[in-house]
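Every protein chain except one is present and positioned as in the full complex.
For reference, chains read A, B and C in written order, and residue numbers begin at 1 within each chain.
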Amino acid sequence: MTSQPEDADRRTYSYLGPAGTFTEAALAQVPEARAQIWRPVRNVGEALSDVVEGRSDAAMIAIENSVDGGVSTAQDALATMPGLRIVGEYLVPVDFVLVARPGTKLEDVSLVAAHPVAYSQCLQWLSRTLPGHAHIPASSNVASAMGLIDGTSDADAAIAPPGILDHHELELLAEKIGDNLNAVTRFVLVSRPVAPPPPTGADKTSLIAELPDDHPGALLEMLEQFATRGINLSLLASRPIGDELGRYRFVIDADGHIEDERMADALLGLRRFSPKVIFLGSYPRADRVIVRYPDRYSDDVFIEARDWLRGLISGEPES
Amino acid sequence: MTSQPEDADRRTYSYLGPAGTFTEAALAQVPEARAQIWRPVRNVGEALSDVVEGRSDAAMIAIENSVDGGVSTAQDALATMPGLRIVGEYLVPVDFVLVARPGTKLEDVSLVAAHPVAYSQCLQWLSRTLPGHAHIPASSNVASAMGLIDGTSDADAAIAPPGILDHHELELLAEKIGDNLNAVTRFVLVSRPVAPPPPTGADKTSLIAELPDDHPGALLEMLEQFATRGINLSLLASRPIGDELGRYRFVIDADGHIEDERMADALLGLRRFSPKVIFLGSYPRADRVIVRYPDRYSDDVFIEARDWLRGLISGEPES
Amino acid sequence: MTSQPEDADRRTYSYLGPAGTFTEAALAQVPEARAQIWRPVRNVGEALSDVVEGRSDAAMIAIENSVDGGVSTAQDALATMPGLRIVGEYLVPVDFVLVARPGTKLEDVSLVAAHPVAYSQCLQWLSRTLPGHAHIPASSNVASAMGLIDGTSDADAAIAPPGILDHHELELLAEKIGDNLNAVTRFVLVSRPVAPPPPTGADKTSLIAELPDDHPGALLEMLEQFATRGINLSLLASRPIGDELGRYRFVIDADGHIEDERMADALLGLRRFSPKVIFLGSYPRADRVIVRYPDRYSDDVFIEARDWLRGLISGEPES
Partner (left out) sequence: MTSQPEDADRRTYSYLGPAGTFTEAALAQVPEARAQIWRPVRNVGEALSDVVEGRSDAAMIAIENSVDGGVSTAQDALATMPGLRIVGEYLVPVDFVLVARPGTKLEDVSLVAAHPVAYSQCLQWLSRTLPGHAHIPASSNVASAMGLIDGTSDADAAIAPPGILDHHELELLAEKIGDNLNAVTRFVLVSRPVAPPPPTGADKTSLIAELPDDHPGALLEMLEQFATRGINLSLLASRPIGDELGRYRFVIDADGHIEDERMADALLGLRRFSPKVIFLGSYPRADRVIVRYPDRYSDDVFIEARDWLRGLISGEPES
């Protein structure tokens, strides 16, 4: 007997698997995802397709500074797959462990399995601690460890995320072996289009926009849509559109919520300006920091101005 | 018997009198003013007070490049008297005549009566034609001629607007004696607040705005409200607020009508930005020139963007 | 015997005369002008022609908020007469007196001589103090009083600048009769082109500039030349160029000196941008208020950047 709800009643969440990845650690931060179906997939494209095509209700994907790789891919997928909406943001420290088959000792390690990206991020620690080691490339951060367990790898140890220890019997040889202890990856939870979660005062709005043409100042004009409404950008990344070198789209995170008057007004301006703008969602910031902005951009000011304009058009004297 | 309507049914128009002024010539261009009561007043303040206090339905005042004087006064009066709205614009060529008592000949003229401003605007002609003349100052362009008629002036001739000949028996000694034959004065018809006349495609919108403070770039930011919506300004005049040197308000004529989406949006931006903005009216341009603007600022684009935003907030997929 | 230098050794200053005008009061503030030749002229054009054609070394002219009239004329003259440079600025309170022939009492006054502009600026006081008076127009602020002295005027009293009392035997009936006690007129001293007086830290730079064409945003772009270098404008006035309605030149006073790095850089930007820019001069402000600006626009920052650029071009490593 189990207290689990029936599968038919449960929601499905796709994530980059298998169990033990950083992405799984991000999904574990979502209260609504507890006791629901977690569907491991092989890449971000598969995760987003699951959502678009209805196999999942939502997908957790890395969007910035990832060590699972695939961040550009995630931005490009969001830019090209219609019908997606970000509904939440989660931060996971990038924190590697060195694991081995039970009984292994650190001084016995000479062959280290690791995804090439993870390997390069632990290189200082490895050079210092295991100067004579050799590297066996693995196809993912978890595959490195799985090879130890299923015997398909000749490696003595593997670099993996800490989550691996929740799922497998492995010896922990060392932890926090990444060269940058402050590294963190930002993940987002993506669903089909829904009304945005209500404003909390600590929100961000994610967008992807193209510029009207390649004239000097087009990017400037796009950014003015935000600056002239007192909106700060926490992310501005250019991504090649891919049809030719030198053509970019811009991935934008702006402080505030679509239901904030200043953000709504900025979105109107952006829509009028840009040949293609994708609204990815307004959602609470992972760090819950309240957005500050000058008083002159408060909702009151926008509402008062609209009342004034309405009065002018109807012929009322100005107050 | 007369076909005139009863006075009680007629509208009253104040204008800078007496009969014969350039302002009267402007009022003569208003079809609705025909056969109504024309009320001559002594200055622009009196004309506007008539409107505000209900003695008149409208007032015709010079607003730019006037030779009746008083243009700054008009701008300042509009800035400080609440409850006024511009409903029409009229152009009158600045065109002086030299007149005298019947029987006078040009070669007999040695003393010329003229308002000092009019005098200075005909000085080249006078120096050439009447090199030995002397100037007797008059208090207005019409008073110069009235003194000839009522015998209170010692002058032999007077400089006056052409309209003087419609009202008085005077000898026309010379016409078009102004030094700048292209000079023109712009007049506006002012009423109490009413709904603006409907857009014609050839409209202008008049505003007076103060800047939030004296920091570098405040004027810039104000002008961006127009430039970022593709709106051209046909007039930008700074006027001292009068409380101290260096503080200005700005008198603005912008191409377009308050019911144009781009203008409405600019007015909202201006209202949010400026500590004090006065909407003086949207009305057809005197020159009837259709306002041109880039397609990206057309009404359609604004309406489409609002529909898009509404869809996003309600959770619809983007189209 | 006299301590006056010979005329041949003395400098000549033109000013709007005759003795007693506000312009004479401005000239009296110039230490270098003492014991030199003061040449009264009839209008600002004559004053400036004296300088250009070498009859005078300098001319004092009203440039803002004048009650002697002629301010627009001064701005337009500076815009169209080449070969002039402003070298100093002076402020004179606009302060009228009511004067009469000796022995006259205030209660005897019924006819008041006044220049029409001065008359309008004292109208509140006159209406309150002499409600039954009548106005006799005069051609200037001093001519009003001269008519009393030489008997050519029927007036009982005249409105004139306080300076009139230094030159003529007149009864002072009332002082400070202007309706705005804070009114002040700004004068400038104009010479032929010379190197600007050295920077004092409390300087202004006067310019006249035209815009490249009538596209939305041209004025904006001109103002950015100043704003992007942290330069505040204390005056921005549009003046019709005069060839057709809607074409303007801009009269600009900018805080700072041409030898300040940020101002020199702004002037370079303005010169490159504007089809016609006239440098009228850099000179100490009349109010001696030190110009404040953000540290990032200090001379050091400009000089350091140039050194850096020079190093890059020569191939030095960056410091």
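Criterion: contacts are C-beta pairs under 8 Å (C-beta built on N, C-alpha and C of every residue); 3 or more make two chains touch, one makes a residue touch a chain.
Everything quoted here is computed from the prediction, not taken from an experiment.
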Contact list for the unshown chain, restricted to visible chains: A, C
Identified contact with the non-displayed chain, of A:Met81, A:Ile149 or A:Leu223: A:Leu223
Among C:Ala35, C:Leu181 or C:Leu312, the residue in touch with the chain that has been omitted: C:Leu312
Touch residues of chain C, complete complex, unshown partner: 82-83, 85, 192-196, 212, 221, 224, 228, 258-259, 264, 267-269, 271-273, 278-279, 296-297, 301-302, 304-306, 308-309, 312-318
Residues of chain A in contact with the chain not shown: 43, 64-65, 69, 91, 115-117, 120, 135, 137-139, 180, 182, 184, 186, 214-217, 219-220, 223-224, 226-227, 230-238, 240, 242-246, 248
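Simple rule for what comes next: only the chains that are shown with their structure count from here on.
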Chain contact graph, described as a line, ring, star, complete graph or other shape: line
Shared interface numbering between chain B and chain A [over half = same, under half = different]: same
Whole-Å gap separating chain A and chain C, where each centre is the average of the chain's CA atoms: 63
For chain C, residues contacting two or more additional chains: none
